[in-house]
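Apart from one protein chain that is not included, each protein chain of the complex appears where it belongs.
So that you can tell them apart, the chains are marked A and B in the order they are listed, and the count of residues begins at 1 in each.
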Amino acid sequence: MPDKRITIRATRYDPEKDQAPRLQSYDIPFYDDSMVVLDALNHIKSHVDGSLSYRWSCRMGICGSCGMMVNGTPKLTCNAFLRDYWPRSITVQPLNNFPVIRDLVIDMEDFMHKLKSVKPWIIRKQELPLGAGEHHQTNEQIDDFRQFSECINCMLCYAACPVYGLNNEFLGPAATALARRYNLDSRDQGLKERQPIIGDAEGIWECSFVGECSVVCPKGVDPAKAIQQTKLDTTMRFVLPYGNRD
Amino acid sequence: MHLYWWFLFAQGGVIAAILLPVHILFQGILGPLGIVNVVRPDDVSLLASPIVKLYLLVLIAVPFFHFAHRLRYLLVDLGIPAARSVPAQVVFYGGAIAVTLLTIYVLLTTAPITF
Partner (left out) sequence: MPPNWWTRQRHYFLYTVREFTSVPLAIWLLWLLYDIRETRLVQPAAFAIFSIVCLPFALYHSWTFLSLAGSIIHFKVLDRPVSARLIVASQFALWIGASVVIALLLVGLAR
């Protein structure tokens, strides 16, 4: 049986040498049905062209490093199976809406800044004294925020969001989902501290519920839901000052 | 401010989603085409009722806050960032307020309530 092959077209861009990004074609063996796009990139780097640059780490969909545009859709390349595209070629490009540093590597500084701005950690008015023991939390209390805690910071949602694409000031899906994760955590008392960032003009209000963020999220976080629920909760808190303090 | 616009957007959306289709179907299509005998918009005996006036105010004016909000952001989506500015907010939400006032005026002066 002849060996199966597949064509990968990857963005190449060296800012010191190239005027603009271009696509370079690589024809590689498709030797195993379990191969993913990341495996293809690794094969290219190991055996064909060592200069190809890209980020990756765990290869199992949990570190969030390998997000790229695969045939125009933001995907984790460790989660994009060659068999779903073969025999057609696969175009791999750097994640949309972020500046490109080189080849498939993007500058994630804006996201890191936004993530930090929502204070994604437990905020207490006063820490429990050690003698009081650990915080107790029922399964139901964890269920309140569990879904939003699944975020792996892969930024696929930012690549998918047209609002972020049009306006880089927008807080964005993942940051808002993570803010909500902490606001809903029964151990947290930091809602007031996060409110200025979330309720800012460039915060949740810019979102027009396109919903593409939730479509591309590889962990089922549903950031679109997080944002809309935050809009509702923020509004209700204003309209009913004594009730529904979520 | 965004909070208020969003709240009105949501209310207007509910009103438009739940009430509009049946009005369009009956008063826009079946009635004018003579297929079913339907209340005419200019039915003075019904328009004289304060309850009908209130209903029509809700039906007509509140959705305009929904439309104003959506159209403003549609312009942003289509590449007009100026639609985010405060003057743009004045134009769009001011427009919705204007429609509300116009609706109140029309409803009060057409078949005025007699006490």
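Brief remarks follow.
As a working rule, a residue touches a chain if its C-beta (ideal position, glycine included) is under 8 Å from a C-beta of that chain, and two chains touch if they have at least 3 such contacts.
Owing to the predicted nature of the structure, the values given are computational and were not obtained by experimental measurement.
Listed by label, the shown chains that the missing chain touches in the whole complex are A, B. In the complete complex, the residue from A:R59, A:K119 or A:K225 that touches the missing chain is A:K225. Among B:L8, B:L47 or B:A83, only B:L47 touches the chain that is left out of the view. Residue B:A16 is the one among B:L3, B:A16, B:A48 or B:A88 that touches the chain not shown. Of the listed residues B:M1, B:I24 or B:V90, the one in contact with the hidden chain in the full complex is B:I24. With the whole complex as reference, residues 13-14, 16-29, 31-33, 36-47, 56, 59-60, 63-64, 66-67, 70-71, 73-74, 77-79, 99, 102-103, 106-107, 110 of chain B touch the missing chain.
Mapped onto chain A, contacts with the missing chain fall at residues 72, 97, 140, 143, 162, 165-166, 208-212, 215, 222, 224-225, 228-229, 231-232.
The rule is simple: only the chains that are shown with their structure count from here on.
Averaged C-alpha coordinates give centres for chain A and chain B that are 39 Å from one another.
Listed in rising order, the residues of chain B touching chain A in the complex are 2-3, 6-7, 10, 70, 73, 76-77, 79, 81, 84. By the touch criterion stated above, chain A contacts chain B in their complex at residues 162-163, 166-167, 199, 201, 205, 208, 231-232, 234-235, 238-239.
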